[in-house]
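Below is one structure. I have some questions about it.
Other chains dropped; remaining ones untouched in position.
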Amino acid sequence: MKKKIKIGIVGATGYTGGELLRILASHPEARVTVATSEQSSGKKVEELFPFLSGFYNLVLEKSDIPDLASRADLFFLALPHGKASAVAKALLENGRKVVDLSPDHRLADPEIYRKWYGVEPAPGALLKKAVYGLTEIYRDKIKNADLIANPGCYPTSILLPLYPLLKEGLIDEGFPLMIDAKSGVSGAGRSPEVKLLLGEVSEGIGPYKTGGTHRHIPEIEQEIEAFCGKPLKVTLTPHLLPIARGMLSVIYLKLKAGEKDLSSLYLKYYGNEPFIRILPNGDRVNPKNVRGSNLCHIGVSRDDRTGVTLLFGAIDNLVKGASGQAVQNMNLMLGLEETAGLEGAGVYP
Amino acid sequence: MKKKIKIGIVGATGYTGGELLRILASHPEARVTVATSEQSSGKKVEELFPFLSGFYNLVLEKSDIPDLASRADLFFLALPHGKASAVAKALLENGRKVVDLSPDHRLADPEIYRKWYGVEPAPGALLKKAVYGLTEIYRDKIKNADLIANPGCYPTSILLPLYPLLKEGLIDEGFPLMIDAKSGVSGAGRSPEVKLLLGEVSEGIGPYKTGGTHRHIPEIEQEIEAFCGKPLKVTLTPHLLPIARGMLSVIYLKLKAGEKDLSSLYLKYYGNEPFIRILPNGDRVNPKNVRGSNLCHIGVSRDDRTGVTLLFGAIDNLVKGASGQAVQNMNLMLGLEETAGLEGAGVYP
């Protein structure tokens, strides 16, 4: 039996932790050797996640074990914001590679982080070292990185559709980017909160943090500027959907004058990407079609009556929006096949 | 026992028909005396709708019964587009009042109807006679109308939030109105279609008719022009939600320069309306909160970073978006209390 690379998960009992465990249970080259939880240490993984019964023989441990770094080659951090940086620092100092799923290393400007998150930013040295893990865009940097700032789910579903248009300079910058985004509740985590109860979420759709207050906004704007060289602002309206998984972002924008064959453009950028599919237009871009997969479906529609162009991006917020992209990045960092452990279509219906 | 006004429902076996039956079962002044169905004639109402067991002792009839007009004082037409006008004409000629839930009498311009619906429009005389039944806006006309063109669900959820801003001339007309709208599947009717199966709709959100092709667009634009005197175009993106009932529309727009106290404005327009509630902002405007009621929840959020204003409108697509508003109009046409049969909060959770 082939020797597998050892993987650690710090913060293994939330939904992104569970999803890492799910994906890595079938990974051909890696296996989880340590998984931590402050609240549930001492319990077996399958007590927290009965769906993993029989896949792991692993007991959760507290994360302050002294020899944590020696237990694995690469670590995923699935911690709340403000908690990841210290752990990342210690692991990096011990020569380990780190994929941080928290937002702590995503914003290059510490002041912007401080303003939006209200806590101390990560040390500048770490922020410099961190590579933003939007894999299709930063693939080469990711291969050589020791620390990945794994993107947020909303940014992933928004930036992948926007990238070709921004990179080509096609977007009319005088028109604000308006984004109407919808997320399954797993994006809000596994904490016991009334607002996440099925009784509160089912049979409705709930906008939240309306009026430009969601913390993913600076992350999106940072990357937009990186893509096109200009600071563009976005209006983001997030909604909670009555579903467990899945995310759809619809972006309203105007293109500069002149005919463009957008279909060819998107195929040029993404035609060879293993996890991106370009659909004929927005009409069938539905997160249901990527459920449980690392895929991103993208469609473009154009309203000729009004001149508005609409981009549609659908992902599974826990896979391409979190743990799947994290494993995709891990594969690159470790020199493995980028798609290892991530093949396959979504589970439909 | 008080003598009740006799009501007919033509096309009683779809969801809007069932909702009319539900509402009228508890109406203090009206009772259904005839209900038609081409496909299910001869069956009892409760065979089609077990939820109505014990509420009706009524057998469905074909609509071509010769004396249909003599069977009721007012008729609701819950028919597919293109089928309502001939029935309306015959009933009106017999001195009956008609509330048409189909789109056949909504568009004043027959050419626009022909273009969007692809079938022959209603006769000009009927179009002239018809009053658009957005109750809060056209209340006085409705009281004296014989034929009501009951509004579509999307238009209702969009026009009520827009009306005060349009009426006051506050909207920057150089900026297109972008509307991201989401509907429960009952809005698509009760026909056996694969795309409406639970297997297809659950655990996702499906945009459709993207790029400005939904037939409610001309209806919305007609009323916008009626409200503000200028033709403004809208980009509408409808989505199918994995829920049975409920509709949320989010409208992205820019206001003209200058400070406005929108909260006061909305209270001035709607503060005394029995079925409209103004919420502090968009964050809790959720169709779940109006489920089964005739209410419309409205919220306004403003993104100060980008200057975009967002309107949120939530209704139950089958009540305020169809059969409830139809009964509200009926009440006015018959000189009854406007809220009769429609009181009460939504069913939550």
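Letters are used for the chains, namely A and B, taken in the order the chains are written, and counting of residues starts over at 1 for each.
Criterion: a contact is a pair of C-beta atoms (placed from the backbone, for glycine too) under 8 Å apart; a residue touches a chain by one contact, two chains touch by 3 or more.
Predicted model only: the values in this text are computed from it and were never measured.
The complete homomeric complex described by this structure file contains 4 copies, of which 2 appear in the displayed model.
Methods note: only the chains that are shown with their structure count from here on.
A straight line joining the Cα centres of chain A and chain B is 39 Å long.
Contact residues on chain A toward chain B in their complex (touch as defined above): 176, 178, 180, 182, 184, 199-200, 202-212, 217, 233-235, 237, 239, 241-246, 248, 250, 252, 281-289, 291, 299, 301-308, 310, 312, 349.
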